[in-house]
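Here the complex is missing a single protein chain, while all its other protein chains stay put.
Residue numbering begins at 1 within each chain, and the chains themselves are lettered A and B in the order written.
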Amino acid sequence: MKVLGSVGKVVLGVGMAVILWAAFLYAHPAESFIGESSRIVFFHVPTAWISALAFLLAAWHSALYLKTRKIERDDAAASAARLGVLFCVLATVTGSLFAKVMWNSYWNWDPRQTSIVLLLLVYGAYLGLRQAIEEPERRATLSAAYALVAFATVPFLMFAVPRMYASLHPDTVINARGKVEMSPDIKLVFFTSMIAFTALFAWMYALDVKATRLVRRLEERADGGHTA
Amino acid sequence: MILRAAAAVFVKDLRTEWRTRVALNALLLFAFSVLILVGYAVGPTRLALEDRPIVNSVLLWIVLFFSAMTGLSRAFVNEEETGTASALRLSAPPAAVFLGKLLGNLALLGVVMALVVPLFLALMSFGIAAPGLFLAILAFGAIGLASASTFIAAIVAKTAAKGALFAVLATPLLLPPLVAAVTGTRIAATEPELAAGLDAVRLLFAFDGIMITASFLLFDAVWRE
Partner (left out) sequence: MTPDAPTAAVSHGALFYVAAVNIIIWAGLFAYLVHLDRKVRSAMSRQTPEDPS
């Protein structure tokens, strides 16, 4: 699974540097944000988006594992969940910094903050379950079942609860009126950043899947050595 | 067919439970101990009047939640430990097994609630303004607790860690319905009209529906593992 060629990696590296420059020096601060805090959006939103993407991938591969019983699907689900937790932690912490600037408190149990912590707990539990089972097939089946039940119940709250209670969180990218309300310079940097972070995630994900597969094969060989 | 098999599983579990009453005793002992602790330490008068509805709601659901965590994990662990699981696998379809176990856990939780909730209300002088809403919240909350616990119990029974893992896996899934149940209970304690707590009931109902549907779809894979 090769996601980025060597040219792609160079482009991504240079692109990330350009995005960093543009986020600080090219884009103007947005209105209705305190000071320069709108620049946080260029980094916070991609991490949140990627964690959602990763959890979606984890559920997708879990479902396919239960369908096909191919252990490679389990590797892919585990990698996606692991990266999802990583980006979810990053989204939580950066979001909390944003909350500090905008609302002068790191944590105020805003529905968004509550639901992202729930996500962290759920996928933390998923990874805990994986660690508790030795046998690969059993681990794959049970964790896939848990991932799917968790995915069915918790994201429902991710989407239902923040809309039921008043949230201080700014509109999501496409707001309730169905429009992207950003000035052109901010829009350019924002969407470039989303693409770049997604590409970075694709690379990390491919790498993690490969590593997981490698580690599992090495362990299988070691176990085979014991029984022989 | 499935309903009859489920009823058979349910009755079988009730019989075995009645013989030893391990789960019921554990649940009740735990619930009463916590109840005494809460009643003694907090009591009916120690809280400021405006704090009572929310604190009492939280305490009530903490008692129920932890009781569920101690007692409801037994559902499948017993079968795997005594080696009767494979017999059950052969004799009943998975959906029936799940439904039977779910009903068993629900019955267990129902008995505990029927004893603990009135006692809690009395011990804490916790008045309820909308009894209908309160009962709806209790019922849907119990279904949520029981369905999530039953499914997680099926997963946990297949692992080596069992008890320790049960709480870790069940808690994050149960937090959203518990928050809704606490909110609903607080509203039931203060607002006499039913409509005020409808959001909480709706959320609990949605959770129960999703949880039970997902469990039925996925139980097959877990049970055959």
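One rule holds in what follows: a residue touches a chain if its C-beta (ideal position, glycine included) is under 8 Å from a C-beta of that chain, and two chains touch if they have at least 3 such contacts.
Note that the coordinates shown come from a computational prediction; the quantities given were computed from them, not determined experimentally.
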Where does the absent chain touch, in terms of which shown chains it meets?
A
Per the definition of touch given earlier, which of A:Val3, A:Val18, A:Leu90 or A:Val117 contacts the omitted chain?
A:Leu90
Mind pulling the chain A residues that touch the left-out chain?
20, 23-24, 29, 34-37, 39-40, 43-44, 47, 83, 86, 89-90, 93-94, 97-98, 100-101, 104, 200, 204, 207-208, 211, 214-215, 218-219, 221-222, 225
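To be clear about the criterion, only the chains that are shown with their structure count from here on.
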Round to the nearest whole Å and give the separation of the Cα centres of chain A and chain B.
32
Touching residues of chain B toward chain A in the complex: what are they?
148, 151-152, 155, 158-161, 165, 168-169, 171-173, 175-176, 199, 203, 206-207, 210-211, 213-215, 217-219, 221-222, 225
Residue positions on chain A within touch of chain B in the complex are 66, 118, 121-122, 124-125, 128-129, 132-134, 137-138, 141-142, 144-146, 148-150, 152-154, 156-157, 160-161, 164
